[in-house]
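Attaching a single structure in structure tokens format; questions to follow.
In this view, the complex is presented without one of its protein chains, the others remaining in place.
All chains are identified by letter, namely A, B and C, in their written order; residue positions are counted from 1 within each chain.
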Amino acid sequence: MNKGRLEAFSDGVLAIIITIMVLEIKVPHGVTMAALKPLLPVFLSYVLSFIYLGIYWNNHHHMLHSTTKVNGSILWANLHLLFWLSLIPFTTGWMGENAFAPATLALYGVVLLFCSIAYWLLQRMIIQKNGADSLLSHAIGKDLKGKLSPFLYLLGIGLSFWSPWASSVVYVLVAFMWLIPDQRIERTYELKQ
Amino acid sequence: MNKGRLEAFSDGVLAIIITIMVLEIKVPHGVTMAALKPLLPVFLSYVLSFIYLGIYWNNHHHMLHSTTKVNGSILWANLHLLFWLSLIPFTTGWMGENAFAPATLALYGVVLLFCSIAYWLLQRMIIQKNGADSLLSHAIGKDLKGKLSPFLYLLGIGLSFWSPWASSVVYVLVAFMWLIPDQRIERTYELKQ
Amino acid sequence: MNKGRLEAFSDGVLAIIITIMVLEIKVPHGVTMAALKPLLPVFLSYVLSFIYLGIYWNNHHHMLHSTTKVNGSILWANLHLLFWLSLIPFTTGWMGENAFAPATLALYGVVLLFCSIAYWLLQRMIIQKNGADSLLSHAIGKDLKGKLSPFLYLLGIGLSFWSPWASSVVYVLVAFMWLIPDQRIERTYELKQ
Partner (left out) sequence: MNKGRLEAFSDGVLAIIITIMVLEIKVPHGVTMAALKPLLPVFLSYVLSFIYLGIYWNNHHHMLHSTTKVNGSILWANLHLLFWLSLIPFTTGWMGENAFAPATLALYGVVLLFCSIAYWLLQRMIIQKNGADSLLSHAIGKDLKGKLSPFLYLLGIGLSFWSPWASSVVYVLVAFMWLIPDQRIERTYELKQ
């Protein structure tokens, strides 16, 4: 079974998720720059989610690049990941329109938490199919970031009702932590060739 | 004629169908967790349709994987299938917004019924073109699930006005029945290699 | 220059155009089958446009399949075609929501007219680049359908203010006329191999 269509379909879904989020930034009725001001939280939450989806696309790209075998369970684990990612436009919109209100921050974290669990599951299934000695397995190594993220999301969810600011900062920090993840696999891959 | 663009186009349409369904989950006006409660039926119907579309994508992927020859009739049979699948976001939205009301459940089943007929037609045309001794033909075998599904959808439609609950259960069961279909072709394919 | 990305991008745009049309079929507020009745013209216009876009995708697929060389002018002629096709969801929506009112039928025809001209231009540029003795050139032959269509669209536009019914019939007939066009190139292609 080839991974080509799995990549193509995931690219398609991710491209659409990342783009329909922009539909939440509704055209304002005013015609002055001041009319844009209420859109600031909507815009900021769009930026954050765009970065998260970019991270997922990037990591997904790298993970599948170092995958050789695919089976039915991997196809479903991938669809499961796409399901949780597909809820990000909704949580982003709710959070942006309500200027980072506590409940919206909590739900944003919950969906991110499920995304990270779904990604971890997909990763495990790919390693299982491709062997513990596979390129991917070596590249991931101890997977510290992958193991840390769910706990940070839980922290963000917990903080949301206590201090929305602290919660937002946690989500931003997790994104920054992931922004340079590719080099793990990239370096391993170059070494192996 | 190559099947590459057929796969690419189908992936594109399926990726969009699966993603625009999420637009039906409209951002609520409230800012508390309670504001999410009325969205529960919308969310549940999204989950069910996501699974159905995942099944179609998966089966479509497997079917075309074991196809070598494509012709004009197959292109149209594929478009015919995509047409019925494209109506799923509409029936999902109607069903979700009205909390599984009888008529919405009936229509949901009608569209699923036409999807299954369209899939069966496409399958027949591919087998006809690729021969009764082709990989696909062997992999499908007696195609019990394919033959049973339309009757189960008819049962779901019939039950919808009598008991919406029973009707919903039927649709959920059909989805579960299909959730592990890939192995048929997967196994045959591995045996043949 | 390779034609792969031209095909991929066109597939993407066509897949989105064909799918966002379904967003015009707005979920009704009623929960009975009767609530669907006002959607009939919206549904019928969706069916017609789906068929037209299917025809364009099919013909585009065949045309590019028999193309070997691509240049900058061809990329722009293709974008020009996609531009007019991208207006079909709008004209379909206007026509459907107003139950085939004269002006909406006229605009529907105008956009179809420009699509057919844009397709003809793209075809000419591809033949120019690939030679009058190319596969495509042979396959198209006298291109009777291509030459007839613009005049039939003009007829449909002219009839729209006089008799919306007659106008609709013309648009349906043109679609039927094109529904089996692929065999031209398909046959030539098979003969040549």
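In this text, a residue touches a chain if its C-beta (ideal position, glycine included) is under 8 Å from a C-beta of that chain, and two chains touch if they have at least 3 such contacts.
Predicted, not measured: the structure shown is a model, and the values here were computed from it.
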| item | value |
| --- | --- |
| Sole contact to the chain not displayed, among C:I16, C:I51, C:I140 or C:V174 | C:I16 |
| Residues of chain A in contact with the chain not shown | 7-8, 11-12, 14-16, 18-20, 22-23, 25, 27-28, 31-33, 35-36, 47, 50, 54, 57-58, 61, 65, 179-180, 182-183, 186, 189 |
| Absent-chain interface as seen on chain C, which is shown | 1-2, 5, 8-9, 12-13, 15-17, 20, 23-24, 71-72, 75-76, 79, 82-83, 86-87, 89-90, 93-94, 97-98, 101-104, 106-107 |
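Heads up, the rule we're going with is that only the chains that are shown with their structure count from here on.
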| item | value |
| --- | --- |
| Degree value of the rotation bringing chain B onto chain C, based on Cα positions, nearest 5 | 90 |
| Whole-Å gap between the CA centroids of chain A and chain C | 37 |
| Chain A: positions in contact with at least two other chains | 12 |
